[in-house]
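With one protein chain removed, the remaining protein chains of the complex are shown where they sit.
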Amino acid sequence: MKSNDERKYIPEISQKEIEELRNTIKAASIKVMTENIERMKKTSTNRPEAMQYFDEISNFFGQREKEIREAKEGGKKVIGYNCMFAPIELILAADAIPVRVGSGWYDASKLGDRIVPVEVCPIIRSTIGAKMIGLSPYLELSDAIISPLTCDGMTKLSEILADYKPIWTMCTPRVKDDPQSMIFWRKEINALKGKIEDLTGVKITGKRLRSAIELRQRATKAFRRLQDIRKGSPVIMGRDAMLVNQTSMWDDIKRWTEKTEELCDELEKRVGQKIWACPPDTPRVIVTGTPMIWPDNWKLPNLIEESNPPGILIADELCSSDRLLYDPVGVDEWIMDDMINAVAERYLMTSTCPCFTSKDGNEDRINWLVDKIKEFKIHGVIYYVVRGCILYAMEYTRIKRILDRMNVPVYYLDTEYTREDVGQMKTRVEAFLEMLQARVEI
Amino acid sequence: MITAGIDMGTQSIKVVIIKDGKILSRGQAFSGFEPTKAAEQAFMEALKKAKLSRDDVEHITATGAGADMAPYSDSTISVMGADAQAGAYFFPSARTVIDIGAEEARAVRCDEKGTMLDFVVNERCAAGAGTFIEAMARALEVKLEEMGPLSLKAERASPINATCVIFGESDVITLIHRQESKPEIARAIFDAMADRISSMVHRLGINPNVVLIGGVAKDVGFVAALKRKLGTDLLIPEEPEFAGALGAALNAAKRIGESKE
Partner (left out) sequence: MALELIGDILRLTVFAGLALAGILVILIWIRNLTRNVTYLRFFIQAVSVIAIFYLFTLPSWLLIFVGVIFLMTIVTGRFFCGWICPFGLYIDLITQLRKAFKIRYRNLPEKLNRALNKLRYVILVFFLILPFLLGPIEPWQWPLALFLTGPFKPITVLLGPLEPLIIPWKGGLEFYGLDVSYPYVSDIIFYSSGIFVWINVFVFIALTVVSSFIVRRFWCRFCPTGASIAIVNRFRGFKWAPVLHINKDEEKCTKCGICKRVCPLQVTEVYEQKGGKIMTSMCMLCFRCVEMCPYEDCLKAKMAGKTVFKSRNWLGPSKIE
C-alpha cells in the first residue's frame, strides 16, 4: 500500500468518511440483495428448493466471505480477476482461490465519479468506488489481481488498482486469427503461470493442472446441463438461473458443481411432471451485451420478468452469466505443454467479446447468438449496453441487420449505474414485451 | 360497447370515451402533484360531457408514463401500443406514427390493424419533446402558443445545439446577443427539434405515410419544420394530444372483443 502522496489517482479520504460510506452502501446493498431475492420468490411461487443454497452464497458479506477469510488465515492465497480472460485453471492448479472482482454496486459508482469522468464505463467507476471505501470483500481479500487489458477502461483501472494490490496485466491481442496472436497469448499465459507460482509457492505440475482442468470440465457439464433444461418450456425463471451462473464467479467450484447438479435433478423432475415456472407461452427474451453483475444490476431482469405483460429471460449472452462456463478446455494429450496450450486457446479463441476485430466482423458472437436464438426459440433480443461502452454499442448496427433479416425483434437499451431510470426503462421494456406478445399470438 | 382510455401523461391527463368505434367525449386535467386525483377529475369531466355514468363504461385501459397511478383501470397498455392503434384508426394507410409528448418523443411502426411492429424512443434528453419548446419560449420571452406562428415568419435559420435543453438555451442566448431576430431564432429551435426527431425516425425506417400526434402536433412551426426535415407530408388528426387516450380506449374495446370470443 502506498502513502497518500505516492498514490496515483485516489486522494486522501478520512477514515471516518470511509467507514460511514462503507456502512451505508453495505447496508443498502444487503437490502437490495434481500429485496431481489424476495421479488424472485414472489414471481416464481414454486421456486426450486435447491435455489436456497445459491441465495445464501450470493450474499457478498456472508458465508463465502467468511470461508475465504478463514482459508487465507490457513495460508491459502486469493487471486482476483477482472475479466473472463483470466485462466482460472492455473489459479486452481496452484491451490489458490479465484474470485471475480467486478463491481455491481450502483452507489459505489458515484464515488468513482470523483476520480474519473462520468463518461467512463460505470463498471469501472464502481470498481474504483468500491476500492476507495473497501466495500468489496473479494477485492479486499485478494492477494493479487489478474487484469486483462481488454478495453480502455480496464487499461486505466489496472493503474489505479496497482496502488493497492499487485496487478498482473495480461495484454489481450485484438485479433484472434493471426498466428502471432496465439504465440503472444501463450507467452502471456506462461508469464502469468510464473507469477502465480511465485505468489503461492506452489509449483503447477501436470498432475495438479490436470485435476484443475477436469474440475472445471465437470463444472461446465453441470452448467450446460442447466442451460439445456432452459431450452424447453420454462421450469426456472431467468433471474434464478442467472443467479446460479453468477455465483460460480466466486463460489467454491466443486461445491457449486454439486449444487447445480442437484438443482438440475430437481428441474428435470419438474419437466417430467410439467410443473412450469410461468406459462409456456410467455414471450422468451434473450439479453446480450455488457456484463450485468449482482446485485444492483438486477434492474433489467426484474423489469422483464415482472412487467405487464411479463416475459421470461430464457438465456443471455453476457460474460457475467451464460458465457462463464460454457466452453470447456479441450486437452488432446495430458502432457504439460498441450494442457497449457489448451488452456491458453480456450480463453482466447472462444471469447465472444466485441473487443476483437476481424474481417468477418466478430462472427463468433453472431454465430453464438443466432444459434441460441434458434435453439431456445427466442422471441426477442434486448441489446443491453451501459453508457460508455463503445465496443458493444458499435456492434449493435451489425447485429441488428442480421436479426432484422431473421425477423427477430431487437431493442437497444442503454442505461447507467443508477436506479432513477427504472421508470423510463419500464415503459420501453413493457412496450417491447407487448410487441413480442402480439407476435407470439400471431 | 362503451370503453374509455386514460392517458396518464407527465404534464396532463387525457381521457377519451368511445362507443362502437366513435369518440363520444374527451376530458383533460393537469397532472400536478396528485395525478390520480387529476385523472379522476378528467374522467368525470368526460363522463359528464357524454352524459354517462361510471358503470356505463365496460372497460378502462390506462396508458402513459404514470399508467400505474390511474384511479380506475382494468388493464394497461404501453404508450407505443396506444399510439399504433390511434394512428391506424385515424389513417388506415398509416405505417409510421410519431408521438411528441411533453417529456418524451416516440416513433412507432405499425400495420393496418394498429399492431405495433417496432418502436424507438428518444434517448437521454428532452430536447425532442414539448418541454424544449417551453424552455426556449421562456428564453425568448414569447408566449408558448406564439412560437409557431412566429417561426413561420422567418426567412432563414441559424442552427442551434439540440443535444440538451440546457445547451440549447445558452445557444439561444448567444443568438439573442448576436441580435438575430426572434422569428429566425424560433425557426432555428423548431429546426433543431425536427432534426432530432427525424434522425430518431430514420432509425426506425421511414414509410411515406407518417402520422404525427401528441400535444406538439398542434404547433404549426414544428409541423412545418418536421415536414421539411422528413421530406414527406404529415397526417395530423384533430385534437392530436388525445390520440394516446383514444388508442387506449380502442385497445380496451379490442380486449372485450377478444374475451367474448
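In this document, chain identifiers A and B correspond to the written order of the chains, with residue numbering beginning at 1 in each.
Following the convention adopted for this analysis, a contact is a pair of C-beta atoms (placed from the backbone, for glycine too) under 8 Å apart; a residue touches a chain by one contact, two chains touch by 3 or more.
These figures come from a predicted structure and were not determined experimentally.
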{"item": "Neighbouring shown chains of the undisplayed chain, as defined at the top", "value": "A"}
{"item": "Contact partner of the left-out chain, one of A:Thr260, A:Ser321 or A:Asn341", "value": "A:Asn341"}
{"item": "Contacting the left-out chain in the complete assembly, out of A:Asp371, A:Asp404 or A:Glu441", "value": "A:Asp371"}
{"item": "Residue among A:Lys72, A:Arg114 or A:Arg225 touching the omitted chain", "value": "A:Arg225"}
{"item": "Contact footprint on chain A, counting only the chain that is left out", "value": "176, 179, 182, 206, 217-218, 220-221, 224-225, 228-229, 231-232, 268, 271, 327-328, 330, 332-333, 335-338, 341-342, 345-346, 349-350, 352, 363-364, 367-368, 370-371, 374"}
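Keep this in mind: only the chains that are shown with their structure count from here on.
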{"item": "Of chain A, residues touching chain B in the complex", "value": "308, 409, 414, 423-424, 427-428, 430-432, 434-435, 438"}
{"item": "Touching residues on chain B, where the partner in the complex is chain A", "value": "65, 76-81, 104, 115-119, 121, 123"}
